[in-house]
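Every protein chain of the complex appears in place save one, which is left out.
In order of appearance the chains are A and B, and numbering begins at 1 in each one.
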Amino acid sequence: MSEPILTLVVDGLQVSGLASETILKVARENDIAIPTLCWLEGLSSLGACRLCMVEIEGSPKLHPACVTPIQEGMVVATRSERLHRYRKAIVELLFSERNHICAVCVANGHCELQDLAVQLGVDHIRFPGRSPQLAVDASHARFVLDHNRCVLCMRCVRVCGEIEGAHTWDVKNRGIRSLIVADFETPWGLSETCTGCGKCVQVCPTGALFEKGRPVAETHKKRPFLPYLMANRAREHR
Amino acid sequence: MHRDELRRRAAEHRLHLEGFAHHLLVCSSLGCAHNDALITALRRSVAERGMESRVLIRKTGCMGLCALGPLVAVQPEGWLYQHVRPEDADVVVASLGQQPSEQLLVPPDLPFFARQHKNVLALSGRIDPESLDDYLAAGGYAGLFAALDMRPAEVIRRIQESGLRGRGGAGYPTGLKWATVAKARGARKYIICNADEGDPGAFMDRSILESTPHAVLEGMIIAAYAVGACQGYIYVRAEYPLAVHRLKLAIRQAERHNLLGHAICGLNLDLAIQIRLGAGAFVCGEETALIESVEGRRGIPRPRPPYPAEKGLWGYPTLINNVETYANVGPIIDRGSRWFAALGTEASKGTKVFALTGKIVHTGLIEVPMGTTLREIVFDIGGGIPDGHGFKAVQTGGPSGGCIPAEHLDAPVSYESLSELGSIMGSGGMIVMDDTSSMIDIVKYFIEFCMDESCGKCIPCRVGTAQIHRLLTAFQERTATEADLAQLEMLCDLVKNTSLCGLGQSAPNPVLSTLRYFRQEYLDRISESRQPEDRP
Partner (left out) sequence: MPTSAPPHPSGENRPWRSVDQAMQRHDYRPDALIETLHAAQDAFGYLDGETLAYIAAKLRLPPAKVFGVATFYNHFSHKPKGEHTLVVCTGTACHVKGTDRVLAWVRDRYGLLPGETTADNRLSLVEVRCVGACALAPVILTDGDVIGKRGVEETTAVIEEWLHHAP
């Protein structure tokens, strides 16, 4: 039995997709851009950053596009004054959480958080910065983890567990005290599980994970490598 | 063991109990702690009078009126003795068959008892929680025995017709949940009892587990039969050691008497129940986070759909109900849906257990029909506010609920009316505040709680609650401005509407309800704020 194809309306546009597909996937295929941060093609979807929230006609709630499957006849709005207001505030909350000073950041110019701020017109942060004193782990020979720039998107945790299979990264504590840690909060360079593959560095949306010794202009990350890697793996396994 | 054998066992135990002229029931719940010495003293006093064959001393669960504990009930006289110390043992025993001791007696017409309607708590404080025979003799497991004569679909229909709604907080129709799990396709199914009572100020579930653990097991066995589950888990807080101990004991007893395990009551029904200890995370009250925790992971909620009813524990259809919901099941099957539906209001049927605490005379555990007014609960049952103070607000629903002011005291307690008032029914915590309580203080307390308990997965809850906490601190310290008030409202709206799970979505409720009813307190704090030039 083949999977049913459903039709729906996104931002006034008639589109279609497979029943198992999400609003985000169908929207992207139709060049409708929905802001995302925790989502990355090739990784499991979390629905955590709440930036991809959309409105669905007939539902008073907002729905995260990355984990909401499409339904026949669904009418979706990916942009509205309300959504814009919420998205902007969420990005501002992220800026207030840690120490994001673009001018002195290695990712300046290649940062997804910075891009989101520009896209959403965030020109100042209404919330006072919490300015936590966070460590920088430079114990690894090639990479650095700077907690000050981390947005807790879990991309590194997921790519390490789901793709590399090492599960070097996880989260210590919870809530506002959450911190990405390797092994038993082991300095990265001493981690027994890290394979040094660097996938976490490539998927990190900000300057939290970066390669040592590269000038700012060269810190471009190779984020689209995941779909390639997965397609290749599927072929090799066949 | 087959049902007839268990019924015979119950009849024998009833005869044994009736053989004693007097029963001394001693509360042995957490609320009446340290009663070992009291029981020893009572035993000695009974022995000294040579009354061992006529007086039975039994440890029981909670009698409700914790404020007057330790409590001792005398049956069949129907007396309740308060503040009983070991040195009072002789007075208690001497009164048997005579006049009650005036100095210990709780007035029999106390509205605390007269206004209640005990259904879930009917056996609480009347039987020994550690005795299966006691539960059987009091009519326990009759619901299960009746259910086993019905088809599973018939059991579900009865629960649906009763109108029972989830007692854990959200009030989702229980029968509908069961029907969904029964229909869901899966190689196996699970049932879970949510006993992770997270509301810091509530103890309904602890009390039920400590007083009538078999009632919870009975509800779970009926549920497992109805939905077709063969494995169950009880996820209970590690902070409740006595409840855990009694649950473990009850499970062992049920296993030994073939009420759990293979071929239950000789029928084609298998169910194993295991206990899983929670480890101090409020968010695990959320169904999907609880499932993560049972699976041995960090208690991080998953997006829904898929709902646990379709894809729950290890990806299989899973039924999750809370302790009080399961405890309602046996009586509904035993006494009928109509009996249950006759209690309560149009949309909120049956009774509800509340933990009544704070600035109130009779702190304790109560059960009232849905629709009882807050005024009856606070002033009649609760005996009003102590020390000559006035009533200010009653908080329901804990960190997810709101503060209800005096002008709404005549509102009936039901899922709908409490939610209209900006609060929620919640699991049953009810904290009374008097005119000395600061609303800003209590609200900051709740937001601090939510900030600490946020799992950190989604940004609005993780960072939003921290920013709300900062603003409330400014109000508390009288440094807040009007702009802060506007930002507070903006953030509450954001966190409520964009958070991933119930914890975040309801975290702003205490703030929003006090902004609605006690806005002046916020404004006063602003006007009391020092002028900017005065600040250091």
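In this text, a residue touches a chain if its C-beta (ideal position, glycine included) is under 8 Å from a C-beta of that chain, and two chains touch if they have at least 3 such contacts.
None of these values were measured; they are calculated from a predicted model.
Student: Tell me which of B:60, B:124, B:293 or B:351 is the one touching the absent chain.
Tutor: Within the whole complex, the residue contacting the unshown chain is B:293.
Student: Touching the absent chain in the whole complex: find that residue among B:45, B:124, B:325 or B:357.
Tutor: The missing chain is touched by B:357.
Student: Among B:6, B:25 or B:66, which residue is in touch with the absent chain?
Tutor: Of the listed residues, the one touching the omitted chain is B:66.
Student: Contact with the hidden chain only, please: which chain A residues?
Tutor: Its contact residues with the unshown chain are 161, 166-174, 181-186, 192-193.
Student: Take the complete complex as the reference. Which residues in chain B touch the chain that isn't displayed?
Tutor: 30-31, 33-34, 66-67, 197-203, 206-207, 237-240, 276-282, 293-299, 355-359, 363-365, 395, 398, 429, 431, 433, 437, 442, 445-446, 449, 455
The rule we apply is simple: only the chains that are shown with their structure count from here on.
Student: Centre to centre, by mean C-alpha position, how many angstrom separate chain A and chain B?
Tutor: Here chain A and chain B have centroids separated by 40 Å.
Student: Which positions of chain A touch chain B when the two form their complex?
Tutor: 46-50, 53, 61-62, 64, 67, 69, 86, 89-90, 93-94, 96-97, 126-128, 130, 151-152, 171, 173-178
Student: How about chain B: which of its residues touch chain A in the complex?
Tutor: 281, 298, 303, 305, 451-460, 462-467, 470, 487, 490-491, 494, 497-500
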